[in-house]
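Here it is: the structure, laid out below.
The complex appears here minus one protein chain, its other protein chains still in place.
Moving on to subunit A:
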Amino acid sequence: MGGGGGGGDNETYASMEEANAVDYSAPSRQQDSSYSVASTSAVQVEEELYKKERMTLLQENSVDSTRATDAQSSGVLDDYEVVYVKDNVSVHPTQNALGRISGRLRLIKQGPSLFMTWIPYSHGGLSRQGSNVVVKGGLRNRMGSRAAERDRNLYTIRAVSLSEMRSIRRHTPPFGWQYIIIVLTSGLAFPPLYFHNGGVKEFLATIRNHALLVRSAEDANVYLVNDIQDPLQRSLTSLELTEQPAQPASAPSQEAPWPVILKQEVPAAAENDVKREGSLKQDSRADSLRKRDHARDLSMNVLEKFSLVTKFARETTAQIFGESRMYLDGLDMDRGPAPRPPSDAEVLISGKEAQASFNKGEDSSSGLKSADEEVVDDNLSADDEGDDQAATNVGTFELVDGTQDDSPSLVWGRARPPPLGSEEWRSFLDSEGRVMDPKALRKRIFHGGIEPEVRHVVWKFLLGYFQFDSTYAEREYLIAKKKEEYEVLKAQWQTVSPEQAKRFAKYRERKHRVEKDVVRTDRTLPYYAGEGDDNANISVLRDILVTYSFYNFDLGYCQGMSDLLSPILYVVDNESEAFWCFAALMEHLAPNFHRDQNGMHSQLLALSKLVQLLDRPLHDYFKQVDCLNYFFCFRWILIQFKREFDYENVLKLWEVLWTNYLSEHFHLYMCVALLKRHRRRIMDEQMEFDTLLKFINELSGHINLESTLRDAEALCLHAGERGAGCIPPGTPPSIPDEEAGGWSD
């Protein structure tokens, strides 16, 4: 009950929703203009919030006693909670002690997300009027506002989400105050925050309770926040809540592909350690991981950014007037001191903060305690909630925090079982050759793949050329019958006489295009090696593709098809059977080649939804840089990653995809896994359409298939029904329902 604060907060929400509405509804082509509209609104909202904050401070100064009595009952107020408060945390813009700005540092938990604020105290001179001039424009044109007041505005940290933080550096000089420097994922850094009353440890411990802190291998004083792989890793433990992944045939691998998590290195409040069962187990694993290169790369990255911080510190010291180059390059100066436009979540929290701070006591330890309890609650409920927030980065952490477990059933900790061999394959068949348990077979292949020696048989089942419940005899008959059928189809174009061809432009054109492309398909592979059409297998590729363009005349031939056929012919090594396997695959993938590209667009849209679900910050980033069309994943999807891996790995991947075991759209989870793996680079380097496309293109040949499969599996399990809900029925490679009709956006 924050007195006058309540009604105003509602207004704040409304105005922010408006701001977002503008942004969301704008078609992506007009992103540029819509973005600026949104920013303008955001600035207004920010002004509003800022006024609120000042009001709150005024109130806080005068109604201490009210707050104290409310404190006990305010463990959870609506969705947010102040979990850490520290007073007398200061910014020192100049060497001069008089220039110090003191304020209150807070960590605020809202839903599954954690935010940090640092609000300078208002001094006696600040009147209500004073607070009103401190709005956009005030920095520029209010001659009357005092420099000190300006500095206070400038340094104010309105709610910054933890998901936007890259690292926290702790400084504990032998003399003087401890301080921290926070670097954001954008590369921006906040000025050093000096803890005049101590509390750095507690601050880190609190964050640790709500998100991951990874201590840099390079510098023990640097804590990486929400390290790149962590959302996934943390989400993995939650898999047990949904589905128990199959136990591997072999022992779990000791090698885990994740960077270091060094929880034990952050001194924790004792009460928290007691509650966090499992943290010890995790520590032992983390220890064995600490040398991973990846983690080192990251910390190198961070160190790079610290050079920016140093620069910042220099600039800060030299700073006289706040409005000039305060926040490193790239900041839109018009928007004053805020390092970036506020996110919706941030605004929500800021809006409520007035109330929160009003109701919360100063005693941060009680805040810690209740925060901890809430985390546990979240763990139990979040997965069923279907709550969007649970899928944000920070949310994902919390989802599983407290249920940490070293269970070997974790997807990522597992070695891939050996591929299905011929003996085991026979064990799946009854005496007449029927596959007794197709689901078990698919599951087996999903996890382990197939030995090359049986691949040519098993693929025919996976692709649907053979029925699982067919007998040896039936299949023999099918092969013979389908061979005849193929020959008839092939004869259709092979018997076109030169005279007829003259008047058959479509035929000529198709044949020509196929001929042009087969000689440009996988020629480095011995099976297709040579120049021109001097390789018999190249001629077979051609014959199959031209025949297919007659078999499916409406679709015809499109580039990419030769990429899809090549491995099939290589594995099956029989013209007519390869044709039918290819035709079966095309039942699923033909929409990829539709002229209107609808099949591709629907998959790219589904991918966008999946990223939104599984990595909200990355989604927001893509939105911000106008890349939500996901064209940079075009090649991945069009030909099922054929160009991204070496040939052997393509075979391994495809048989996994074709099992349709966890999802018919497992390839989309592959995309998400890959994007997540590189999310930090993508966002840090602020890749835009061009750079992003180039970056993704150049991943080709540098992707670890097994770890990507594991990531994708984990993501798919974790996303569960919500993931499936992102993918409308009929999205390729699903075979569309006749009734569902074409799906378009």
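Basically, a residue touches a chain if its C-beta (ideal position, glycine included) is under 8 Å from a C-beta of that chain, and two chains touch if they have at least 3 such contacts; residues count from 1.
Quick note on the criterion: contacts and distances are computed from a predicted model.
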Original post:
Looking at UniProt, which of "DNA polymerase delta subunit 2", "Translation initiation factor eIF2B subunit alpha", "Ras-related protein Rab-2A" or "N(6)-L-threonylcarbamoyladenine synthase" names the chain that isn't shown?
Top reply: "Ras-related protein Rab-2A"
**OP:** Could you tell me which of A:Gln467, A:Asn629, A:Asn660 or A:Ser707 touches the chain that is not displayed?
**Re:** A:Asn629
Subject >> Options A:Glu164, A:Glu202 or A:Asp563, residue touching the unrepresented chain >> reply: A:Asp563
**OP:** Using the touch definition up top, pick the residue from A:Asn88, A:Asn221, A:Thr521 or A:Asn660 that touches the left-out chain.
**Re:** A:Thr521
Original post:
Of the residues A:Leu420, A:Ile450, A:Ile639 or A:Leu653, which one touches the chain left out of the display?
Top reply: A:Ile639
Subject >> Per the touch definition above, residue among A:Val457, A:Leu478, A:Val496 or A:Leu693 touching the missing chain >> reply: A:Leu693
**OP:** For subunit A, enumerate the residues touching the unshown chain of the complex.
**Re:** 186-187, 329-331, 513, 516-517, 519-524, 531, 558-560, 562-563, 593-597, 600, 629, 631, 634-635, 638-639, 643, 684-687, 689-691, 693-694, 697-698
